[in-house]
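Let me give you the structure first, and then I'll get to my questions.
The complex appears here without one of its protein chains, the remainder shown in place.
Labels run A and B following the written order; every chain starts at residue 1.
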Amino acid sequence: MRVAVIGAGVVGALIARELCRYEGEVLLFEREADVGWGVTKANSGIVHGGFHDPPSTIRARFCVRGNAMYEGLCRELNVPFLRTGAYVLALSKEELPLLEELRAQGEENGVPGLEIHSQEEVLSREPNVNPKVLSGLWSPTVGITEPWAVALAAVENALANGLELHLSEEITGIRVEKRQVQEVKTPEGRYPVDAVVNAAGLFADHVAAMAGLSEPVLFPRRGEYVLLDKAAEGLVRSVIFPAPSGKSKGILVLPTIDGGILLGPTAEDLPPEAKEATETTPEGLSQVMEGARRLVPKLPLGQAIKTFAGLRPESPQKDFILGESPVKGFYQAAAMRSPGLTAAPAIARWLACEVMTSELSLKRKGSFSPIRKGIPRVAELPEAEWEELIRKDPRYGRIVCFCNKVTEGEIVEAIRRGARTLDGVKFRTRAGFGRCQGAFCTDRILAILARELGRAPEEISQKGAGSPLVGGRVRP
Amino acid sequence: MKRRLTCISCPVGCELTVEVESGQVISVSGNRCGRGEAYARQEAVEPMRVLPTSVKVIGGELPLVSVRTDRPIPRRLIPQAMGFIRGLAVEAPVEIGQVIARDLLGTGASLVATRAVSRCGRPSLQGT
Partner (left out) sequence: MRGVKVDVLVIGGGAAGMGAAAAAAREGAKTILIERNERLGGVLEQCIHPGFGLHRYREELTGPEFAARLRGELESSGAELLTEATLLDLDPAGPRVRAASPKGLLQIRPKAVVWACGARERPFGALRIPGTRPAGIYTAGLCQRLVNIHGLLPGKRAVILGSGDIGLIMARRLRLEGVEVAAVLELKPFPGGLLRNVVQCLEDFEIPLLLRHTVAEVHGKRRLSGVTVVEVDEGGKPLPRTDRFIPCDTLVLSVGLIPEVRALESFAPLDPVNRGPKVNAWLQTEVPWLFSAGNSVAVFDLVDTVAALGARAGVAAARYAQGELPPARAVPLVRGENVLHLVPSALVPGEEATVFLRVPRPFPRVKVSLGGLISRNHLGARPAEMIEVKVPPGASKELSRMPEVRVEVTPA
């Protein structure tokens, strides 16, 4: 049995990991230079409760199930996860019935613990939200994580369980004969396979077309964000939603795992070909700030350290496209719009362990270990453990990223685990993610990458081919 | 011929007018002090600059050593001086104040190291 998973975002990564529970070969293909650099890299990082999705949708079903899996998953993968809870705020009388509707919808979906809180209670828990708030729907199961960290950890764990990872290798063709998948093609070669899982994110339509399928139909929905520095920590403690507008969940204010505050996203539908339109726009950024100010009027925008945009794969039916397709052996995990991150573990479990197991008669391996140990975050360790690490390797005492207190030891370990680029190091260690945004550490991370990889600094990139960090030498 | 200059002798930044005839300064106006006049007389005829740059180091903890001319050189010679400096290399260790080249392009100025660079050891990540 040989399965190709296409796309190493959080969905593909978790599916590949589940498939590694079974005997056979699992190949994971990713067009980018690293894991989680598509949709996964730039979204809100929310593990949703499941009250936003209509009960008839596939989204609703997998969102509630996925949410319940996150604690266990993140414990196994040693990834940060925090159940912060969330409020949906009613800021006008017209919005009050919307909270009731959401609660009823959530309860029908099986979301636990939903409560409507009074103005007083909302303000006592979240003193910085708009004092005009009339009431808030409280959802205690909503959480936050780092989506890229989930994807990276899942891939690391899958690699330890036999995964074959193909980075910077784009699928260029899929050979189908007698309505059965035969092989996948890339510029590097041809790979005969028994099954293909299409988890190609924004490009899932292209991949499906290679197999002769007309579904999914996708278009990108752009979401712009503003990130505030840790100095804003505590501005809100839970995820703050506005009452829903219909199209999307609106512009939110939420804490990030490492103490920052994230504002956004916008929801701008782009033409299907704009799959790489991750630029921010003046209109988008001002929408973010206006929307966020509505929820939290005293926004410390002087503490903004980063703006960015991400694309979500949206489809006309506004729902995931999952499971078998008219082509035998071709499985879909596509149109993974919000709440894709939340649903991903449940989808992976269902697709691998229910659908594919029975159809492909997969056999459990004896040797699968679900446990992955993360790169030590020394600054979060008890002092004695950190000291012990420094004694074994003094590089764990040499701090390179001063803002987030990331050591040379952690960066070297990230490189050992597959980081090849500046962003690869950043997403694995948070080095360069802090207040100075790399002004003090970019040159030193570059030097470590060059040294560890045995390459010239000119060959080190920010995010793979075509993005070199420097252009040459002062004195060649 | 009249030329306008901004005096950079001190932070006041006087706007100077210099009258030059066939390479000779006839008059300076707009200055508030003697330094301004001296600056204008030199600047109008032959602007002089200290040149700071780097020289390649062989076998050092750093790839370069910072250098400067020990006195100002004619500004017009800077491109030529850079061409010459690009061709230089110095073996580590380098001492601060070490003369890297004498009488740069016949100006009488020496090129001196402005920092020490020790012999290899562990290549520096941070330089500083």
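Note that a residue touches a chain if its C-beta (ideal position, glycine included) is under 8 Å from a C-beta of that chain, and two chains touch if they have at least 3 such contacts.
All of these numbers come straight from a predicted model, not from anything done at the bench.
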Residue among B:26, B:50 or B:99 touching the omitted chain: B:50
Omitted-chain contact residue, chosen from A:122, A:305 or A:419: A:305
Of B:8, B:45, B:58 or B:89, the residue in touch with the unshown chain: B:8
Subunit B, residues in touch with the chain not shown (by the definition above): 6, 8, 11-14, 32, 47, 49-50, 52-54, 56, 62-64, 66, 68, 75, 78, 82, 96, 114-116, 124-128
Touching residues on subunit A - with respect to the absent chain: 226-227, 231, 276, 278-282, 284-285, 302, 304-308, 378-379, 383, 386-387, 390-391, 394-395, 397-399, 402-403, 405, 407, 422, 435-440, 442-443, 446-447, 457-458, 461-475
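To be clear about the criterion, only the chains that are shown with their structure count from here on.
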Whole-Å gap between the CA centroids of subunit A and subunit B: 52
List of subunit A residues in touch with subunit B within their complex: 400, 408, 443-444, 447-448, 451, 473-475
Residue ranges of subunit B in contact with subunit A within the complex: 54-56, 63-64, 86, 89, 123, 125-126
